[in-house]
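Every protein chain except one is present and positioned as in the full complex.
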Amino acid sequence: MADPSFFRKPAAFSLAKIAGLTGSELHDPSQGDFLVDDVSSLDKATATQLSFLDNRKYRDDLTVTKAGACIIHPDFASLAPAGLRLVLSKSPYKAYALAAQALYPVEIPAPQIASTARIHPTAKIGANCVIEDFVVIGENVEIGEGAWIESHAVISKGCKIGKNFRAGSHASISYAVIGDGVRLYSGVRIGQDGFGFAIDPAGFVKVPQLGRVVIEGYTEVGANTTIDRGALGDTVIGKGSWLDNLIQIAHNVKIGRGCILASQIGISGSTELGDYCAVGGQAGFAGHLKIGSMARIAAKSGVTRDVPAKEEWMGYPAMPMKQYLRQVATLNKMIAKK
Amino acid sequence: MADPSFFRKPAAFSLAKIAGLTGSELHDPSQGDFLVDDVSSLDKATATQLSFLDNRKYRDDLTVTKAGACIIHPDFASLAPAGLRLVLSKSPYKAYALAAQALYPVEIPAPQIASTARIHPTAKIGANCVIEDFVVIGENVEIGEGAWIESHAVISKGCKIGKNFRAGSHASISYAVIGDGVRLYSGVRIGQDGFGFAIDPAGFVKVPQLGRVVIEGYTEVGANTTIDRGALGDTVIGKGSWLDNLIQIAHNVKIGRGCILASQIGISGSTELGDYCAVGGQAGFAGHLKIGSMARIAAKSGVTRDVPAKEEWMGYPAMPMKQYLRQVATLNKMIAKK
Partner (left out) sequence: MADPSFFRKPAAFSLAKIAGLTGSELHDPSQGDFLVDDVSSLDKATATQLSFLDNRKYRDDLTVTKAGACIIHPDFASLAPAGLRLVLSKSPYKAYALAAQALYPVEIPAPQIASTARIHPTAKIGANCVIEDFVVIGENVEIGEGAWIESHAVISKGCKIGKNFRAGSHASISYAVIGDGVRLYSGVRIGQDGFGFAIDPAGFVKVPQLGRVVIEGYTEVGANTTIDRGALGDTVIGKGSWLDNLIQIAHNVKIGRGCILASQIGISGSTELGDYCAVGGQAGFAGHLKIGSMARIAAKSGVTRDVPAKEEWMGYPAMPMKQYLRQVATLNKMIAKK
């Protein structure tokens, strides 16, 4: 069970209700009245808890689980031990996510603006916002309804932010236009100057950074990630893309819609990712590249050329994954010969 | 045009004035009275805007640009379409930077110390400083004139800082001696303990970190970058070196003058870089190395040996770039044979 110091104990849900909420079907519809009152992993679940099987790595846990019920792909149902109640879904992880959301709804504090917050008189704050201690909101900022701004966050002058925004503690947001449903975690830095200067023997000459950061909407940006504003034109994070922690997004980068960026990725200036790209942790991209939609870039790759749509690349300099794996295999064979 | 929510609309400048400010010449001196009132990229510029061509990748944009004028290298002037006013410079990017600085001067707020700032009575703050909300300045801190300390920045006891300092929101500065003209972005961490301990079966034994961070002057340090103080002696960032976001500088590292460090670089303890080194993103350096002046280290390299001055290295373990590229080519040929 989730620690009650941090999470409210869930209400009980019938399996029929779980199936309805998650678009699933019960393997045995007569079990629709069975109540689950929590979620848990297969190895730790108890008799009234709902679990799920998604990653095959954990298949062995299925046979010994004490869970009250399990969300599972129909193809795997035959692996389940007799007596385990099954909730059948072709997307078991998604179904689990929806069930867990129902059991553990996000607990938003009651709307309130802390007396210690410093809000410029020209700022416009929508209805039902939570603004915590020591938040700073600058001149002409506009924030839509339902925002939750955690303590010490700073939103600088002129930023426009949509509905249901959430900013973690110590986030810094400047030169930004942000759509609905965006969540920035603690320590995120949005909108600082890109790393732009002309080299000169007498010292670098700073290039004014005159663009913005545009986050279209429905995006999460992980803790301590940095997104610089554009030099001319904008840095753009497309709708529904999610970024993990400690990522660097340089000026004028464009990320398409629905991309997944794992932690510690670095994307150099003006590089563009299409839609639905997936990039592994610690990968890096040179500047001024075009990465096609649905491209997949393996963790730790160093991408130095354009990547066609739908291809999977790896290595440094990054190359199509098959080529990379042949290189690795060839090297290993050569060593084995000796 | 830059978004007026964030940037003040520029005054118009004549091309003659632009040429004078940037050390450039007009291709057709009779166009000196033509007024430009903004800067833009070639593909987006309109009839009264000034653009520039520096990266050849964008050469095609030149032929179709609607810009009012373009800063360009004399060697490329012949590529420009008839009717495009040309500002000739052998350093077009630098000339653009200077023009953009003139059109968009940095807007420093009027000097003011926020009532919510906590400034120790022994601290000495120079004239004309801006100190924003919730800033904390400790005992015996000294800050020169013209500083701009953004909200929530913390400058701990004893730090000495020169003129025209700027600290982004949530920056933490301790055990530091900082020259003139230094800018630290949001979330920078300066002066925390280096990662020093002796290994012992009963638990690590902490080694007191008794040095400082010295930033000589005219340096930018990007968002969320961390610079640890020395163990014995100082960690030093030389004059005019610029650091991007999310870099790690360990204790007793010495960076020379005029170095460029791209984002997410990590430099281990006591390694020294000479002057005018350029290091690509995500590169890493082992400890106790000496990197010669003007060395160039490619992105993602892992440097494990000393690098002679002026050489270009790449790979992991890093090696001279030619050797690395031969390795890559050799591997690719071997695979092609099969």
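We call the chains A and B, going by the order they appear; numbering starts again at 1 in every chain.
Basically, a residue touches a chain if its C-beta (ideal position, glycine included) is under 8 Å from a C-beta of that chain, and two chains touch if they have at least 3 such contacts.
Predicted model only: the values in this text are computed from it and were never measured.
Of the candidate positions B:A19, B:A95, B:A250 or B:C277, contact with the unshown chain belongs to B:A250.
Interface note for the absent chain: among A:L26, A:L98 or A:M319, the touching residue is A:L98. The residue from B:I108, B:A127 or B:L232 that touches the chain not shown here is B:L232.
The chain not shown here is touched by just one of B:M1, B:L21, B:L79 or B:V136, and that residue is B:V136. Taking the complete complex into account, residues 2-3, 5-7, 39-41, 44, 55, 57, 91, 93-94, 96-98, 100-101, 103-104, 106, 116, 132-134, 150-152, 168-170, 185-187, 218, 220, 222-224, 240, 242, 244-246, 258, 260, 262-264, 281-282, 299-300, 328, 331-332, 334-335, 338 of subunit A touch the chain not shown.
Looking at subunit B, the residues touching the absent chain are 118, 134, 136, 140, 152, 154, 156-160, 170, 172, 175, 177, 187, 189, 192-193, 195-200, 203-208, 210-212, 224, 226, 228, 232-233, 246, 248, 250, 264, 266, 268, 282, 284, 286, 288, 302, 316-317, 323, 326-327, 330-331.
Heads up, the rule we're going with is that only the chains that are shown with their structure count from here on.
In terms of their C-alpha centroids, the spacing between subunit A and subunit B amounts to 28 Å.
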